[in-house]
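Heads up, one of the protein chains got dropped from this complex, but the rest are sitting where they should.
The block that comes next holds chain A.
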Amino acid sequence: MNIVVLVKYVPDAQFDRHLTGDPATVDRSESILSELDEYAIESALQLAEERGGPKAGNRVIALTMGPAAAATAVKKALQIGATEGLHVNDDALAGSDATGTSLVLAAAIRSLGDVDLVLTGMASTDGETSLVPAQLAERLRLPQLTFAASLELDGTTVRARRDGDTHADSLEAELPALVSVTDQINEPRYPNFKGIIAAKKKSVATVTLADLGIQAAEVGTAGAWTAVRTAEARPPRSQGTIITDEGDAGIRLVDFLAAQNLL
């Protein structure tokens, strides 16, 4: 089967992250594969392996849209076990919003021909909108099984569990389908030495907007459906009061809450 797994290149949340430029966009200098997409890669690999792996014709194609450096995210996916990569890289893409991103990713997925399953993370760790998976389902006319905490493929039937605030749903659809997975679904594997060596031989196709038949004016900052007008860094939190419990900390906490009008 052919599985496409979406991998986004995002700033590492372990460091301070910044907006730059006007209009403000995310600074991608210290960036990595989005942590939440590792769960989607793991799901893709498990499904491919259950069906005999690459030898049995199962492909796991890692797809990213992003600047030249976003190739890092694809490379990491190949090291973990994806069989090939596709990178949409075009200067005109800078500043795209979710709707523009889903337009381009949908075209890239269509360009691959027969795709059985599209797997994504539950949210990107920078944009954090969770819009892209649902928009891809809409654009590609695929059933969406999103925020999946479990995933099972039985013949051509996909089943997933989705946990909501007030209820948990069991979902079912026929392939082809789009699935976004949560961090509850599995334990992502790390690349091992063999994987790192093998990745060097795997192919990554790089395509531009023209290759996908998309006009530059439809995407990027110019074509964005939304615009950031102003961006303001949060003022640093002023140092709070730290006390050590000497038997009365609970009382002192209530004094603090009372002084803040929080009781």
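The working rule: a residue touches a chain if its C-beta (ideal position, glycine included) is under 8 Å from a C-beta of that chain, and two chains touch if they have at least 3 such contacts; residues count from 1.
Please note the rule applied: contacts and distances are computed from a predicted model.
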item: Protein name (UniProt record) of the chain left out of view, among "Cory-CC-star protein", "Nitrite reductase large subunit", "Lipid II isoglutaminyl synthase (glutamine-hydrolyzing) subunit GatD" or "Electron transfer flavoprotein subunit alpha/FixB family protein"; value: "Electron transfer flavoprotein subunit alpha/FixB family protein"
item: Sole contact to the chain not displayed, among A:A168, A:I197 or A:A210; value: A:A168
item: Per the touch definition above, residue among A:V26, A:A71 or A:V207 touching the missing chain; value: A:V26
item: Hidden partner interface residues of chain A, rising order; value: 13-14, 16-19, 24, 26, 36, 97-99, 102, 122-123, 125-126, 128-135, 137-139, 141-147, 149, 158-160, 162-173, 177, 182-184, 224-234, 237, 240-245, 248-254, 256-258, 260, 262-263
